[in-house]
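What you see is the complex with one protein chain gone and the rest in place.
First chain written, first letter: the chains are A, B and C, and each begins at residue 1.
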Amino acid sequence: MTDLPVRPEERLIAVLSGMLAGLRHVAVGNASPIPGTAALAERERSGGRLRVTVLGSRRFNSFTDGGRELFDCAAQGRIDAFFLGGGEIDGEGNINLVGLGGYPTSAVRFPGSFGSAYLYYVVPRVILFREEHTRRVMVPRVEFISAPGTSESRIYRPGGPHALVTGLGVFDFDRSRRRFRLRSVHPGHTVEEIRDNTGFDFDCPDGVPTTADPDAALLAIVRGRVAGQIAEVYPQFARRLFGAAAA
Amino acid sequence: MTDLPVRPEERLIAVLSGMLAGLRHVAVGNASPIPGTAALAERERSGGRLRVTVLGSRRFNSFTDGGRELFDCAAQGRIDAFFLGGGEIDGEGNINLVGLGGYPTSAVRFPGSFGSAYLYYVVPRVILFREEHTRRVMVPRVEFISAPGTSESRIYRPGGPHALVTGLGVFDFDRSRRRFRLRSVHPGHTVEEIRDNTGFDFDCPDGVPTTADPDAALLAIVRGRVAGQIAEVYPQFARRLFGAAAA
Amino acid sequence: MANKGLISLDELVGQIGDGAMLAVPPDYSGVAMAATVSLIRRGVRRLHLVAVPTSGLQAEWLIGGGCVSTLEAAAITLGEFGPAPCFAEGIRAGAFVMKDSTCPAVHAALQAAEKGVPFMPLRGLIGSDILKHRHDWQVIDNPFSAQDPIVLLPAIKPDFALFHALLGDRHGNVWIGRRRELMTMAHAAAASLVTVERIYDGDLLADETMAAGCLPGLYVQSLAHVPRGAWPLGFADEYALDADEVRRYLQRARSPDGFRSYIADWDRPGSHDVVAAE
Partner (left out) sequence: MANKGLISLDELVGQIGDGAMLAVPPDYSGVAMAATVSLIRRGVRRLHLVAVPTSGLQAEWLIGGGCVSTLEAAAITLGEFGPAPCFAEGIRAGAFVMKDSTCPAVHAALQAAEKGVPFMPLRGLIGSDILKHRHDWQVIDNPFSAQDPIVLLPAIKPDFALFHALLGDRHGNVWIGRRRELMTMAHAAAASLVTVERIYDGDLLADETMAAGCLPGLYVQSLAHVPRGAWPLGFADEYALDADEVRRYLQRARSPDGFRSYIADWDRPGSHDVVAAE
């Protein structure tokens, strides 16, 4: 299995997984196969010390107090990391999950903000993840702020954006400067390509490295045990990527 | 069974039971065998239309959301009647469940206010019940107000005292006048005896009637089915009064 | 059970009048889809629909049926099936008042109703455009701290909670298991209307293990026995989402006529094998 070439999704899984090292508990929301796989992979690497809650899973979800427990648990400081996406994401880390072209009568309506307007504030390490990296998504300024990237200092906010991971590269977020900084570019892509496809300004050091490939140990974990685990919640994803069924 | 003479407890049960006629739901707190028996008797008379919640019972307690559910349920307007006692009760319906001789370092400490400082406000028909009717209990002014009998009009208060039932007689409470009014005197006792043993002033119409004895139908219910039901929670009470074991 | 006992599906939804505030669970938590179709066919109007905290096909169909005048939700999503067409079109046309929320805000506002308090505080939200557009929400300074603004959400008090559950007994007790948002909804609502997959013989509360996962009949106004009552959504371990049926809906919903005929023709599998009212 580990002889197969590294697929782009596996590179993303490796990047996201690395951002969870040393944490106690990561939660993964709905419609998040890659973050879910990353979380389960890091759980394996940690020898089970990382607790993983995957919404939609039975095995990896121990909540027993209904829909509110994820949010209460986060508010209690018991969730270290969470993943959020965005129909639009801007350079200050604001995200739009609501719509485009006017509000409330949006011409293009997204599903809605889900728990973002809460979890973005209370989870210390929120990782923004969106595979599509275009100027349609990475905009100068989101049309509707489902949740802001930063807040004034008097606002209670133990949480916020930690990084942005896309199909082109990886950015860190600097909360005090309210800006992204390009950390790495995925193999086969360039800084210029990222600039061309990003509607906002970001910090870009000289000589941005290429995103590292996952090492063999991680690949073995992902393609092995974790492929079977994630298949419980995302059977089509697991089958397509790993040829795996629920284990 | 119904040939036996009416016992004082049965008279109290009949009085309390009559106060629950036509209600949807009555809750009975801890250490309340006589109110519990009255509630269950009225349930039988209503053909089961009166829902009875008896704390400490398994059969007559359907709560599944923990200790708060009684209070939440009351706040939702789903509990029509509740019983409260008092180490001290005064003429304005104030009750003291905390202590005597200073606060917080009371010389005589009672257990505490339990839920009275809440249920007295939100349950429409709170029936004060205390068998001991002496000047020690029925005082001019309680030393500590666990819960006040009345509130200013701007205070949210759908609930409050409905009546006071003691070992000597029955009082109605007039919320607008903030006073008790003697409704009946139990057989074998007199208005004068009640006056002598009451530390507060109350309204007393001419010719206060004698508390009616329970009718044969109610006695049969109480001594029959209900004696077995109340024995689940109050086995000693049921054995002593009715010779009954849990049924 | 507060009053009506075990009744038919049409009787159940017949209690939901025009203008009612109706709370419904998310797609994974037991959605009363058969009841929803019955409601649409009856032509209910001006519902204030509260998704707890999100909805999918149910909100989509109620909107398509012209039943909704206000929608409060943290999201409306058909998941992998893409945009919900009637929802999207209703938003474009301003066909209903959209009250965008966030998941924990819906939960907290229902808890306020459950506890009989007028409001509930909630962290987060400040700086979000959700808050900017929710004129029914307020920001106060936390009285226990200096310089600490916090949002207060008014209680949401639905007239009805409507959902589908696995088991119900003849006392109106309903087994909901881990799906405790159904309990909060039911506590918060004036009355709960429940369809159940199966009738449980006996008293669900008599067994402590079952009781731990029960909504007591105290909160349940009536209950109808509706096998496959969540179809075409999936339900617990009973049946999976019927993806073909959802795709069939999406095809037919391309026109208003198509939507109408879809709802008129809708028939859940096996529904003729069962007597709904018993």
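Quick note on the criterion: a residue touches a chain if its C-beta (ideal position, glycine included) is under 8 Å from a C-beta of that chain, and two chains touch if they have at least 3 such contacts.
What you see is a predicted model, and the numbers here were worked out from it, not measured in a lab.
Q: Just one of A:25, A:133, A:162 or A:186 touches the chain that is missing; which is it?
A: Residue touching the chain left out of view: A:25.
Q: Any idea which of B:35, B:91 or B:148 touches the chain not displayed?
A: Candidates B:35, B:91 or B:148; residue touching the omitted chain: B:148.
Q: Just name the one of B:63, B:129, B:202 or B:242 that touches the chain not displayed here.
A: Considering the complete complex, B:63 is the one touching the chain left out.
Q: For chain B, which residues touch the unseen chain?
A: Spelled out for chain B, the touching residues are 30-31, 56, 63-72, 75, 97-99, 103-109, 111-122, 144-148, 151-152, 154-156.
Q: Spell out, residue by residue, where the missing chain touches chain A.
A: Against the left-out chain, chain A lists 24-25, 51, 62-65, 68, 71-78, 122.
Q: Please output the residues of chain C touching the missing chain, sorted low to high.
A: 108, 111, 115-123, 138, 140, 142-145, 148, 150, 152, 154, 176-178, 208-213, 236-237
Keep this in mind: only the chains that are shown with their structure count from here on.
Q: Just to be sure I understand: the centre of a chain is the mean of its C-alpha atoms, right? Then which chain's centre is nearest the mean of all of them?
A: The most central chain here turns out to be C.
Q: Express in whole angstrom the distance between the two chain centres, defined as the mean CA positions of chain B and chain C.
A: 40
Q: Measuring from the mean C-alpha position of chain A to the mean C-alpha position of chain B, what distance in angstrom results?
A: So the centre of chain A lies 59 Å away from the centre of chain B.
Q: Tell me, which residues of chain C touch at least two other chains?
A: 183
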